[in-house]
Structure formats: C-alpha cells, structure tokens
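Complex shown without one protein chain; remaining protein chains in place.
All chains are identified by letter, namely A, B and C, in their written order; residue positions are counted from 1 within each chain.
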Amino acid sequence: MVDPDKATDARVVGKELAKRGAVVVCGGLGGVMEAASRGAKEAGGTTIGILPGTEKTDANPAIDYKIVTGMGHARNVIIVQSADVVIALPGGPGTLSEVALSLKMGKRVIGLGAWEDISGVIGAKTPEEAVQIALDSIS
Amino acid sequence: MVDPDKATDARVVGKELAKRGAVVVCGGLGGVMEAASRGAKEAGGTTIGILPGTEKTDANPAIDYKIVTGMGHARNVIIVQSADVVIALPGGPGTLSEVALSLKMGKRVIGLGAWEDISGVIGAKTPEEAVQIALDSIS
Amino acid sequence: MVDPDKATDARVVGKELAKRGAVVVCGGLGGVMEAASRGAKEAGGTTIGILPGTEKTDANPAIDYKIVTGMGHARNVIIVQSADVVIALPGGPGTLSEVALSLKMGKRVIGLGAWEDISGVIGAKTPEEAVQIALDSIS
Partner (left out) sequence: MVDPDKATDARVVGKELAKRGAVVVCGGLGGVMEAASRGAKEAGGTTIGILPGTEKTDANPAIDYKIVTGMGHARNVIIVQSADVVIALPGGPGTLSEVALSLKMGKRVIGLGAWEDISGVIGAKTPEEAVQIALDSIS
C-alpha cells in the first residue's frame, strides 16, 4: 500500500505536469507511479510507462504508452535517461537508484519532501513547487 | 541512403497503421524508421522511437515520444517486446535480429517483400496487405 | 531435449576451444549451451555464462563465471558483444538473433552445419573446422 499523503502528492505532481503540457514518464506499475499517472490523465495529459517485465498488462490503467523492456531494474536507467528532468517522491532504494542515476547523467533532480540531503538534489516543499522548479529548469 | 521504393513502402505502412489507430513503434532513427514515422504523422498518428543512444536529439523529426535507452543494439529487444505485432521491411542484420527476436518472443511477424524464407514469418506483397494481416492478427 | 548429434558437436566445439586456450562464453543455460560448457571443462578450459534471469542458480553446472543480467533476451546482445568470434550451431530464432546481432556488430560468425545461407556467415562442416576458422580469424 502506498501512503495516502504520498499518493496525493504524486497525483498533484502528475496533474500539474500535464496541465503545463509535460509528458509523464514513470515505471508504469502501481503505487506512486499509478497515482502520478492518474493525476496526469485527469488533466488530459499523456503518460508513458517503462515496464520492468515482459507483459504490457503489468501497466497500471492510467498508462497510455507501454514500453515493455523485460530488463528488470535496468529499466530505471531508461526512465531517467528518457526524462528531461526528474521529480522524486519519498521512496525506497529503487527510487534512490533513480535519483543517483539522474545525478550521474547530469539531469536535474527535484526531491519532493525527500532526498534533499543528497548533494545535487533540489528540494521542493509542495508538488506545485516541484513541478515549477522542474519545468523552469528545462524551458 | 534508403532505397526509394523501400522508403515509399515504409511510409505507406506508417500511414495505414495510423489510419487504423495503431501506434507506430520503431528504432527512432533515419531511413526506413523515419519514412514509417513520417507516414504515420501524415495520417495524424502517434509515433514512438526507442533510441539506441543517449540523446533525445538522435530521433528523427517525426517521432512524438523518444525513449532514450543508451543500450545500443539491446534496444532492438525493447522495440519488439513493446510491439503487439511486427512488420519487417527488407533490411540488413539489424532488422533480421528483430525478426528473430519477434519469433523467439512468439510475436507475429509480417515480412513485406522480405524474410518470408524464415520459418514463422508471414509474407505480404503490399504495405496495405502487411498492415491488414498485422492488425487482423491482434484484433 | 537437445538433439544428441548437436550436443556432441557443441561438446567438441567447447573442448577444441578450451584446448587452444579460448574462453567459452555462452548463454549459461541447458541444452547446447551446457554441452559446449561441459566440453570446455573436460579440456580444462574456462566458461562464462551470460544469464537472462536474475538467479545465479539458473546456470548449468559447467559454468565457471555467472553473469546475472536479469535482462531476458537482451542478454543475447551481451553474449555476442563480449565474444571475439561467434560459432553458431543449428538452433531456433534465439540463435538466429545472435547470428544477426553478430553480423550487425561486424563480428565474424561461423555456422556449424547451419545458417550458411545468411550473407556473411562462414560455413563449417565439423566442430574442429569451425574452431579452426574461428581462432584463425582472431589471431
């Protein structure tokens, strides 16, 4: 189960990104990924899910385009590499690996209430602020 | 330089797929990939490019969504695995690897004027026929 | 079940490679891969298995070094890319994908009683001849 506050934050991030015309790329599965995707769809946005497994049906229902990698954790590399800018919500080591890979690739990473102690991550206090910083950084 | 006949075929394949509501997934670069993508866009369709390199700018201008794998030839696996059905045009060993991977994954492969000698590939004589067979097989 | 003649050929290929000091790199699983690995070990050679799954225990007992990719079919790319020269035995579409990827990467491919109809593949009639051609090409 994903924490309700975190799910709400993810949903607002997705919605705000979509409102401003950004495409939401994520891991395509449930939890925070699904919340962000649902938010984006509520605002009429577009979502891409980079799936770790070999089945399209693994994707959550709010994913428009399903990229089926069959590459397990290596799909995290593709998520980050396909992104213009990365917003990280609180999470476990999988999310941490994406934050680290983003920094390694020189991508801007915004940590929403998380990861600010990692050198290079830009902290944001609200989903709206996270999206603002993210989109400002690539415009 | 891509052969003009092949480019025309690719463009018609892209166009027919888009007309019937299919998303075109390809390797995202030039030549046949670009021709198919352009065809799809001419018919108002959607295109996804699974790129081998690490730069979004490697994509041809007719790609809507750029998946940046940074995984070289391994991106062929992702193209095939993300497809519901595969249409292969005449090509070199890169295309042959995709045909083989499709068969290995149990995906239907339609060879447009090519690859029909490989067991499991379904031959088609025209782009329209290729698209017809492809979409019939997944409906 | 792997065909007994093919298993014998694979075993002799492995043995001859090992006798001449070559390291055997393969997919690490059963069948032809295991036969080649066993042959190499019988001659005191070294074997590397590039595994598709996430478990070391997937490897056959004749593998010395287990590379656990968790990348499914994409591990075929790594097998070929790590090889100096490729010897292909009769097989299905998985093997064909490796033959094609080898050609795409410009690696020499020797087909032992198979694949000679593919442009660029060098045919060999016996395991000994295949190994001879392979090692001559990289010396």
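Throughout what follows, contacts are C-beta pairs under 8 Å (C-beta built on N, C-alpha and C of every residue); 3 or more make two chains touch, one makes a residue touch a chain.
Being a predicted model, the structure only gives us computed values, none of them experimental.
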item: Where the missing chain makes contact, among the chains that are shown; value: A, B, C
item: Contact with the hidden chain (one of A:G31, A:P90 or A:G120); value: A:G120
item: Per the touch definition above, residue among A:A43, A:M105 or A:I133 touching the missing chain; value: A:M105
item: Listed residues A:A43, A:L96 or A:L135, member touching the removed chain; value: A:L96
item: Chain C residues that touch the omitted chain in the full complex; value: 23, 46, 48, 50, 54, 56, 65-71, 74, 77-78, 81-82, 84, 105
item: In chain A, positions touching the absent partner; value: 71-74, 76-78, 81, 92-94, 96-97, 99-105, 118, 120
item: Where the missing chain touches chain B, by residue; value: 54, 70-74
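Methods note: only the chains that are shown with their structure count from here on.
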item: Self-contact between copies chain A and chain B, residue sets same or different by half; value: same
item: Chain A on chain C, rotation in degrees - Cα superposition, rounded to nearest 5; value: 180
item: Innermost chain, where centres are averages of C-alpha coordinates; value: B
item: Rounded Å distance between chain A and chain C, as computed from the means of their C-alpha atoms; value: 40
item: Per-residue multi-chain contacts in chain A, two or more chains; value: 54, 70-71, 74
